[in-house]
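What you see is the complex with one protein chain gone and the rest in place.
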Amino acid sequence: KSLIPRLPESSPTLFEAKKARNLTFEDIARKLGREEVAVAALFYGQAKASPEDIKNLSELFDVPHEVLENQLSAWPDRGRTLDMPPKEPLIYRLYEIVQNYGYAYKAVLNEKFGDGIMSAISFSTKVEKETDEKGDWVVITLRGKWLPYTRF
Amino acid sequence: KSLIPRLPESSPTLFEAKKARNLTFEDIARKLGREEVAVAALFYGQAKASPEDIKNLSELFDVPHEVLENQLSAWPDRGRTLDMPPKEPLIYRLYEIVQNYGYAYKAVLNEKFGDGIMSAISFSTKVEKETDEKGDWVVITLRGKWLPYTRF
Amino acid sequence: KSLIPRLPESSPTLFEAKKARNLTFEDIARKLGREEVAVAALFYGQAKASPEDIKNLSELFDVPHEVLENQLSAWPDRGRTLDMPPKEPLIYRLYEIVQNYGYAYKAVLNEKFGDGIMSAISFSTKVEKETDEKGDWVVITLRGKWLPYTRF
Amino acid sequence: KSLIPRLPESSPTLFEAKKARNLTFEDIARKLGREEVAVAALFYGQAKASPEDIKNLSELFDVPHEVLENQLSAWPDRGRTLDMPPKEPLIYRLYEIVQNYGYAYKAVLNEKFGDGIMSAISFSTKVEKETDEKGDWVVITLRGKWLPYTRF
Amino acid sequence: KSLIPRLPESSPTLFEAKKARNLTFEDIARKLGREEVAVAALFYGQAKASPEDIKNLSELFDVPHEVLENQLSAWPDRGRTLDMPPKEPLIYRLYEIVQNYGYAYKAVLNEKFGDGIMSAISFSTKVEKETDEKGDWVVITLRGKWLPYTRF
Amino acid sequence: KSLIPRLPESSPTLFEAKKARNLTFEDIARKLGREEVAVAALFYGQAKASPEDIKNLSELFDVPHEVLENQLSAWPDRGRTLDMPPKEPLIYRLYEIVQNYGYAYKAVLNEKFGDGIMSAISFSTKVEKETDEKGDWVVITLRGKWLPYTRF
Amino acid sequence: KSLIPRLPESSPTLFEAKKARNLTFEDIARKLGREEVAVAALFYGQAKASPEDIKNLSELFDVPHEVLENQLSAWPDRGRTLDMPPKEPLIYRLYEIVQNYGYAYKAVLNEKFGDGIMSAISFSTKVEKETDEKGDWVVITLRGKWLPYTRF
Amino acid sequence: KSLIPRLPESSPTLFEAKKARNLTFEDIARKLGREEVAVAALFYGQAKASPEDIKNLSELFDVPHEVLENQLSAWPDRGRTLDMPPKEPLIYRLYEIVQNYGYAYKAVLNEKFGDGIMSAISFSTKVEKETDEKGDWVVITLRGKWLPYTRF
Amino acid sequence: KSLIPRLPESSPTLFEAKKARNLTFEDIARKLGREEVAVAALFYGQAKASPEDIKNLSELFDVPHEVLENQLSAWPDRGRTLDMPPKEPLIYRLYEIVQNYGYAYKAVLNEKFGDGIMSAISFSTKVEKETDEKGDWVVITLRGKWLPYTRF
Partner (left out) sequence: KSLIPRLPESSPTLFEAKKARNLTFEDIARKLGREEVAVAALFYGQAKASPEDIKNLSELFDVPHEVLENQLSAWPDRGRTLDMPPKEPLIYRLYEIVQNYGYAYKAVLNEKFGDGIMSAISFSTKVEKETDEKGDWVVITLRGKWLPYTRF
C-alpha cells in the first residue's frame, strides 16, 4: 500500500498482525485500556507506545516482544502520513470543519476562556456511534487542556 | 481590523452591535435558540441566518429589521475568512489534530461504519468548558451524519 | 507505468487481467452490474469492491478469489492518484469546468435548493456517447443527494 | 461582498438589478433562451453576452441598454472568481469529484472515444432537480465535444 | 537519468534504440511521416503511436514489433515529465513567453476570432532553423483550431 | 476591470482611447509599423514604447503627447499581469502546450542546434488566421535567436 | 508603511505615540513591567494588553485611556503580520535555525524530557546583548513549559 | 525509518551505533566536548564533524575510524531533513515562535543593535531543563553574532 | 505604478524627485559616495539611509530635510518588493543563475574556504558595463565576508 514508505517500520508489523488475528481497533483498545483513536494513531506511528502497550500488543498478536520493542522504540515523528489539504474525502471533511468554523471556535473560546489555546498535546479524543431514525451519526469528541498565554 | 475585507457586510454590523450591547455569544445563542459556535459562524458569514434569526437579532440589537435582512440575504460564501494552514495558534491546534489523527479517525470510522464519510453539512458542533484540579479543559463535540458511499 | 507507486496493489492485478482477457470497462461493468466509471474507479483504488464484485471479478478474470479478496480488502485511501491542478489535458478540462462554472453552479443550486451542497458521496456518475453530424459528444452526468446545512 | 474586486463591473449591476426585480436565474434564463448556469456564469463575468442577451437583460431589468452594452463589451477574462482548491464546500464537492474520478473518467473515455479530450469550450451544462422518497437530488449534465488529438 | 521514473516504460526502449542506431529525430520523423516534435513527444510518452508508427519504429530500430506494441499500447498519461514552473532554461523561455505575452495573445485572438480558444488538441507544431548574418534563429510554429464558446 | 491594479497607469489610457476611437490592434499595429501582439503587449505594459510609438499613438488617439510620454516612460516591469498556472482558458492552452511539449521541443532543439536556448528577448512573435473547410485556425509563430551556452 | 493593512488598528496608534515621545521598547517595557519582545509583540497585535498595560500605555503616551482600551479590546488574531518563509533577512535567520536544527532539538528534547513538546503558549522569551572583543552578540532565550502527550 | 532517504549515509551508522551502545546525546556531547544540539545536528548531517570528532566517535562507538571518516567527509548539505512548515508538533512550536514573534524580535534587535541581523552561522545554541513546582521547562538559548549591514 | 503599495512611503518621494531632476543613479551615487546598486536599493526601501545620505539627498533633490528624515527613519523591512520566483525576465535570469549554479558555487566555496557561507549582510555589490566587438556585457560583482560555522 502506497502509504507504507511514509510509515515507521512498526506499521506493517502491526497492521499485518491485526489483520491476521482479525482484530478490530475496539478489541485492541480494550486490551490496552486505551481509546480506539489512540490505538489507530499508534499503528500509524502518530503516538508512543508505553512498555505496557508493547507487552500487551506482543501478547495479543503473538509477536515476539523484542521485535515490537525494537520497532516501537523510536520517538514518534508525527505528521508524516498526511499531506494537507487532505485528498481523502473522509479526512477532508474534518479539515473543512476547521476551515469553516475556525474563527467561530476561536471567538467562542476566547470569550469563554480568555486569551489562549486548547492544547493538542494535553489532549484526548474519542469516536462514538449514535443511531436514530435518520441513520447513523458520528460523534467525535476533542478534549484539550486550556492553556492561557503567559504574560511576560 | 484586517479580516474585514474578507467578511460579508453583515459582519461589522453584527460585531459592532454585539460590542455596543456588551453581549456574549452565549447571550445571543440563548436568544436565538442556537449553539454559540453557530452564532459565531453566522457573525463571520459562515452560516445562514433564518428569518427568525434575523428577527431575533434585530430585536436584541435594536438594529432595523430591514438592514439585517438585506445584509444577511446572500447565500453564505463559506471559507473566505481563513487561509490554510492557519497561522492563528488556536486554530492551528485544531488543524494539527486533523493532521496528526486524520488517518486514525479514518481507520476507526471505516471499521465502525464501513466505507463512507462523516458529513460536515448534516453536522452540528458545540463547545463546553470543564474544570478540574488541573485547570480548565475545552471539550469540542463534532456530530455529523454518516454518509455511506453510493454503490453505482 | 509511473502511476503504479501511487496505486494500491490490486491495481496492477486488475489492469493486467483486464488486458490479458481483452475486456473493456463496459464488459466488466455489465458483469458487475455497475457503471463503467465506478469500475474504473475501483481499478484505480478509488472505490470499494463489494463481496459480489470480488466474486464476479475473480470469475471474469480467472484470478483466484482469495488473491483478489486479499488485495481488495483495504478501505480505499481515495485521492492518491491525482495531483491538483491536473496536468493531464483530459482531466484538466473537467477541472476547468469547476473553475469556470463553480460560482455559477453554486448560485443556481442555492436558488433551486437553498443552503446546502450536492453530495459527492451519496453520488453516482456515468458517461455516455452521443454522435451527430458535428461529430462525437461526451455526456457526463453527475447525480448527488442534496444535503441542506443542519441548523444548530 | 468580498468577491466584488475580482468581478467585472457588470456584475454588481446585474446582481443588483436581479435582486431589485426579485427575479430568479430561471426567470432570466427563460427570457434569454439560455440555461440557468450560463446566465449565472454571465453574471460572474465567465460568459459572453450576445447583443440579444444585452437587449433582453436591458428590457427585463429596465437598465439603459447603453449601460449594459458598455459594461458587457469586454471579452470575458475567465477564471478570476475562484481560487483552487475551492474553499466553498459546495464548489469543493465538484472539485473532489474531479480529483476522485479523474483517472476513471479518462480510462472510460479513452476506451470509448480513443485518444483525445472532452472540450470545455464546445460545451454546455445544465442543472436539474429530482425528488424521490429519499429527498432531493441534484443532476448536473456536462456535454462536450470530443476532440481527438491531431496526428502530426 | 533522473527523468526515467516519470516516463512510461516505452521511453528507455525508444531512446536507447535511437542512440544505438545513431538516428536523429529528423531521421525518425521522415520514416514515420510525422513532425520531429511529434516524434520526440512520442518518445517522452506525450503522444500516441499509431499502429503504423509502431510498425515503422519496429523496422527502423529492429526491435520486435510485439515489444513496442505492448509498451506503446497504453493511452498517454500526458504531463508527467515536467513540473511547472520549468527549471530547465530552454523550457523556461517558452514558459516566459506565455507569461509575458499571454494577455496580449488573448487580446489579439479575441479581436480576430471572437470569444473562444486556440485548441491544444486539434493542434500541430513544428520547429525550423533559420540562419542569417546575426546567427541562428529558432522558429516554432503553433497551429491550432479555433474553438468558439458554445452558446447555451 | 479587475486587472487594473496590476497594470501600469498607461494601460487604462490606452485601452480607453482605443475603445473610444473604435480601433483594432491591427489598425494600431499598421500605424506603428509593429506586430499586433507587440502592440497588445505594449498596452498591458509588457513592452517598451519607443519615442516614435509614443508620437504615433498620440496622433492616432489624439491624446496629448506629454501625457503618453509621461505614462510610458517607465521601464516595463514585466510579468505582473498573469499568475501561473493561468486560469484563463485561452492562455491555459498555451501553457499546456509548453507543459506537454516542453521536453520534446528541448530534445529537437538540442539535436538541431546544440546546447543552448531560444531567446525570449531577441524574439518576435505574430498571430495569423487561416480558414479552411474545417473552420478557422490560429497560427502563432515564435521566432527567437539561438543562444549557445558560453564555455567558461 | 506597507505592513499596515495587516495590522490591527491599535498598531499605528502605538507606533506613532512611541515615535512622538521618542521612547524605546526598553523604556516602555520598564514602565509596563514586561519584556521588550512582549511589548513589541503587543505593538504588532501579537499579544494581549492587560488592563494595567492599557492604563500604563495611556499614561506614558498621553493617549486617552478610552481610545487605547477600545483599540486593544479585541482578542489578538495572531500570525497575520508575517508570511512564511520570511523574506526579511533578520527574521529568515531565525527561520533557518528552526529548519537546520529542528530535528536536532527534537532528538535532544525527546531524550531529556520524553514524548511531548515545548509550549509556545506557556512561554516567554527575551533578547539580550553581549559584547566581547569579537563584537556584539545577540542572545535570545526561549523558555516554554514541557507538555507531555496525554495517554488516552 | 522514513527520514532515511533524506539523510546522509553517516546517519544510520551513527544512530545505530548510539542505540547499540545505549548512549545519550549528553554522553556523546561530553566525550566530544560539544553541545548536545550540535551532536544531534551532526547525526542528522546538519553539522560538520572535525577530525577530533571523528576520532572520538570512532573510539566511543568502536566503529572503524576509516568508515566514519569516509562517511563524514562530505560538506554538509544542510536543510534536507525538514519540509516547511514543519508537521512535527514539537518542531512546529519553534516555527510558530518565529511566526508570531518575528517582527517583535526584529523591532527590538534593530533598536538595540541597529540595522543588521543575528548570524545563524557564527552561532551556537543549547538546551537546558528547569524544573519548578509547575513542572518542567525547556530553555533554549540562541546566541549569534550581530552582523551590521555593510555600507557600500 | 503597481509596485507602490509594497514600497515604503519614501519610495515615491525619491523616485519622483529623481525624475523631476532628471538624475541617474550614477549621479546620485557619486553625490552620496555609494554604489549605484546601493542607491537603487535605498530607493526601493531595501537599504538604510545614513544621516549623511539623508542630508545629501535633501540637498540634491531640494526636498526638505525633515520630510526625508521622517520617511527614511524606519528600519528597512527588506524583501517586500519581490515575489519569488521572479516574473520579471531580467530578475529571473539572476534567479536562474542561483538555481543552475547553486551547488557548483557551494562545492567550490567549501573547497576553497571550508564549512561556512558567504555573508549577504557583510556584503557589497556593484554593476559594471563592458563593451567589446560582440556587444555590451554586464559584469556584476558580489563580495561578501566568509563566515565559518561556529563549532559548539
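A, B, C, D, E, F, G, H and I label the chains in the order they appear, each numbered from 1.
One rule holds in what follows: contacts are C-beta pairs under 8 Å (C-beta built on N, C-alpha and C of every residue); 3 or more make two chains touch, one makes a residue touch a chain.
As the structure is a prediction and not an experimental result, all values here were calculated from the model.
Colleague: Of the listed residues I:Asn70, I:Thr125 or I:Thr150, which contacts the missing chain in the full complex?
Modeller: Of all options in I:Asn70, I:Thr125 or I:Thr150, contact with the hidden chain holds for I:Thr125.
Colleague: Tell me, which residues in chain F touch the chain that this view leaves out?
Modeller: Counting only chain F, the missing chain is touched by 34-35, 38, 47-48, 50, 75-76, 106-107, 110, 115-117, 119, 121-126, 147-152.
Colleague: Spell out the interface residues on chain E facing the chain that's missing from view.
Modeller: Touch set of chain E with respect to the missing chain: 1-3, 19, 86-89.
Colleague: Kindly note down the residues of chain G that lie in touch with the hidden chain.
Modeller: Interface with the chain not displayed, on the chain G side: 85, 87, 89, 92, 96, 99-100.
We take it that only the chains that are shown with their structure count from here on.
Colleague: Would you pick out the chains that touch chain D and also touch chain H?
Modeller: Chains touching both chain D and chain H: A, B.
Colleague: Superimpose the Cα trace of chain B on the Cα trace of chain F, which carries the same sequence, then give the rotation angle to the nearest 5°.
Modeller: 145
Colleague: Could you please state the distance in Å, as a whole number, between where the Cα atoms of chain B are centred and where those of chain H are centred?
Modeller: The separation of the two C-alpha centroids amounts to 42 Å.
Colleague: What parts of chain A, by residue number, touch at least two of the other chains?
Modeller: In chain A, residues 3, 38, 78-79, 82, 85-89, 96, 99-100, 106-107, 110, 116-117, 119-121, 123, 125 touch at least two other chains, as defined above.
Colleague: If you go through all the chains, which pairs of them touch?
Modeller: By the stated definition, chains touch in these pairs: A-B, A-C, A-D, A-G, A-H, B-C, B-D, B-G, B-H, C-D, C-E, C-F, D-E, D-F, E-F, E-I, F-I, G-H, G-I, H-I.
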